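All protein chains but one are shown at their positions in the complex.
Right, subunit A next:
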Amino acid sequence: MPNHPVPVPSSVLAALKNKTIHLSAAKMIHSLFLVNASGDIFLEKHWKSVVSRSVCDYFFEALERATEPENVPPVIPTPHHYLINVLRHRIYFVAVIQSEVPPLFVIEFLHRVVDTFQDYFGVCTEAAIKDNVVVVYELLEEMLDNGFPLATESNILKELIKPPTILRTVVNTITGSTNVGEQLPTGQLSVVPWRRTGVKYTNNEAYFDVIEEIDAIIDKSGSTITAEIQGVIDACVKLTGMPDLTLSFMNPRLLDDVSFHPCVRFKRWEAERILSFIPPDGNFRLLSYHVSSQNLVAIPVYVKHNISFREGSSQGRFELTLGPKQTMGKAVESVLVSSQLPRGVLNANLNPSQGTYTFDPVTKLLSWDVGKINPQKLPSLKGSMSLQAGASKPDENPTINIQFKIQQLAISGLKVNRLDMYGEKYKPFKGIKYMTKAGKFQVRT
């Protein structure tokens, strides 16, 4: 390649001239601060020169201004830096940025960090992070180089830094050995960077969970304002060697919009609607999909409600009945109803026909753990609410949020046709499970 630049056409030169050319400061993530719910910084990591933790004061200001923890703006500009934060597990991950970078880039990365911690420590809490601070540091060191993501694939990280287990901790203390892999990972160099090499199992098994969530808004009268189905296929694959899997559906047309794990061969999907992939080792999300909105969404539960406040009275009436609607003959389980009652409500005196309910007089959150819906005997919650004496009747009506699960059913009707494995000789054990859950399922009253 010649060293001298290719002549630039004059129009481009003109465009370039008008542009201020920055000697851009170092990009991407400069530092990371972890802040707990009470507003203490309990971990900091810098990938470039150190940024004083006083920069977080701007974050704390924003935190104070926000009425709710989740209302802190994800991007906070300060005189010299930009703070981009995400809130997960009641921990704020505050990244310090010095110059232009796509905010989603940072946000997505921070979430990936949290996912990794969760993957490593089971939970991502302040205590877990503090207990494993060295592993956390090693992970952060590998995940970012100079603030730019380096290794974020969990399979690669696990080859670099072994996750702590109780056994290993004990062994390590005795032998003084380490969590750092002796072998440098080959995955990073291979054509399938998401899969570890040299995987071996005595029992070869591959499980796929098709989980669908219904997002819906039901209005006062019980008619559906909006309803859609979002699904995911989560996989747990424990197969020896380099298996090449294909998964096909009976009705792939149902899938309107999909996003894939990088292992899925996109062209194959485009051409044949078959998922063909070399899976990562362990747990991963193979696919997320959205079911075409043309299809009518079956709403598995209905709610009858009568929540009323009378003017001048310090009492309000509360009645709620749940019933199964279109459940394809399957039981609706793990039903949980929650509702944010108006501020004026002091207490609620209710009587559930089944399950238990709680009402928090401070947050005004009512939640009713219903359990399973028995179609013969519909669960109901009835009683009265006491209001602040003398206060006028609240003019807002609470919304009711419902959670439920239906086992062995994908509400969209999606069905896996077959799962095949190539490239390895053994016969794996295969399993597919279906489940439907409520996503953001709201009933307006």
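Operating definition for what follows: a residue touches a chain if its C-beta (ideal position, glycine included) is under 8 Å from a C-beta of that chain, and two chains touch if they have at least 3 such contacts; residues count from 1.
By definition in this document, contacts and distances are computed from a predicted model.
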item	value
The complex's invisible chain, by UniProt name, from "Mitochondrial import inner membrane translocase subunit", "AP-3 complex subunit beta", "G patch domain-containing protein 1" or "Par-6 family cell polarity regulator gamma b"	"AP-3 complex subunit beta"
Touching residue (missing chain; options A:197, A:314, A:340 or A:353)	A:340
Residue of A:258, A:303, A:331 or A:378 in touch with the missing chain, whole complex considered	A:258
Of A:116, A:155, A:204 or A:230, the one touching the omitted chain in the full complex	A:230
For subunit A, the residues touching the chain missing from this view	1, 3, 5-6, 8-9, 11-12, 15-16, 19, 21-28, 41-46, 48-50, 52-53, 67-68, 70-71, 73-75, 77, 82, 85-88, 97-105, 107-109, 111, 133-134, 136-138, 141, 145-146, 148-150, 152, 175-176, 178-182, 184, 188-189, 191, 193, 215, 217, 219, 225-226, 228, 230, 244, 256-262, 266-267, 270, 285, 288, 290, 340, 342-343, 392, 395-397, 399, 401, 422-423, 440, 442, 444
